[in-house]
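Heads up, one of the protein chains got dropped from this complex, but the rest are sitting where they should.
Showing subunit A:
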Amino acid sequence: MRQEISFVEIAVIGGGPAGLCAALEAANAGARVTLLDRQDRLGGQLIKQTHRFFGSQSHRASERGINIAAELTGQVMSHPHIEALTGATVFGFYEDGVLGVEREGKIFFIKPARIIVATGAAEKTLAFPNNDLPGIYGAGAVQTLVNVYGVLPGKRVLMVGAGNIGVIVTYQLLQAGMEVAAIVEAAPKIGAYWVHAAKVRRAGVPIYTSHTIGRAYGTRQVEGAVIWQIDEQGQPVPGTEKDLVVDTICLSVGLSPLVELLAQAGCRLVYVPQLGGHVPLRDASLQTTVPGVYVAGDAAGVEEASAAMMEGALAGLHAAYSLGYNQTGYEARRAELQQQLDSLRSGPVGEKIRSGLSRAMIG
């Protein structure tokens, strides 16, 4: 069968914060962009983030993710240089730089001159007995159910992980009317920003640090969980078991970058725990080891949405520039975006990311 291949200038894969900003930046520079997202709606994980962001004004501080998603999506949809395809899954990256796409049961192929991979990340799970029981969810999954569809997964929940996602989702579950039995955190300290942790503590939710889930139980779905304290080696401390009657367990134990397409493209990957797992090597322009293939957002290393937006914009700018667009405004804009990204990653909060990036940067 003869297959038509359409040629496009820049393909952006993934319409979350990184992909939306990449598409806008490249299109504003003058390039033609095709944005592909496998979901029916653009915005990625922003569409469920009801909390206000941190950082300075240029990082969209104090705005809620849901509003940022709506604004960026509106700009993308109305941009004359952007073709946005939702419900479009990029399933393959072929040797000659051709992308295979499935949309509404039909398959088509595109050959972009530049590709920006902004596929995001997926939630990690945790090994414990019965971790496959219905009623155990990724924290982000519950956030989707509750904040996007207005449906509660159960009545009483145990949150595993006191990083930003765990604590913020806990607060959102309280807002939505769920009872939260406890948050357990394996590390000796709460990882989340203090202001979020303080909110859930004020609401009466205990946060047990140096604790983890020992097992879940239930015949067909979750009926409870046993938690215990762990020592420095991660071993349970005898006599510290607590039995919590819960019907829901949320795992907020980190995310893994979704790098399958980058791996198919032949990009060199490196395992960097600080960035969430395997990530592509990239230079300062966010180009991977495969010329013309860029990466941005959580696929480049798990970080916050504000960083993903900056990275997306940078990748979009560089991809457009490499095609000959915006030759005059490029340097000033590049310096501005890079400076914003660096300031976001500065200080003790950015320490982990900076040390991770030092292992993923080339050139």
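The criterion applied here is as follows: a residue touches a chain if its C-beta (ideal position, glycine included) is under 8 Å from a C-beta of that chain, and two chains touch if they have at least 3 such contacts; residues count from 1.
As a working rule, contacts and distances are computed from a predicted model.
A.B. asks: Identify the UniProt protein name of the omitted chain, choosing among "ABC transporter", "TldD/PmbA family protein", "2Fe-2S iron-sulfur cluster binding domain-containing protein" or "Heme exporter protein D".
C.D. replies: "2Fe-2S iron-sulfur cluster binding domain-containing protein"
A.B. asks: Which residue from A:Val98, A:Leu152 or A:Val226 sits in contact with the chain not drawn here?
C.D. replies: Of all options in A:Val98, A:Leu152 or A:Val226, contact with the hidden chain holds for A:Leu152.
A.B. asks: Using the definition of touch stated at the top, determine which of A:Pro17, A:Pro112 or A:Gly140 touches the missing chain.
C.D. replies: Final answer for the missing-chain contact: A:Gly140.
A.B. asks: With the missing chain put back, which residues of subunit A would touch it? List them for me.
C.D. replies: 38-40, 50, 64, 66, 122-123, 125, 132-138, 140-142, 144-155, 175-177, 220-221, 258
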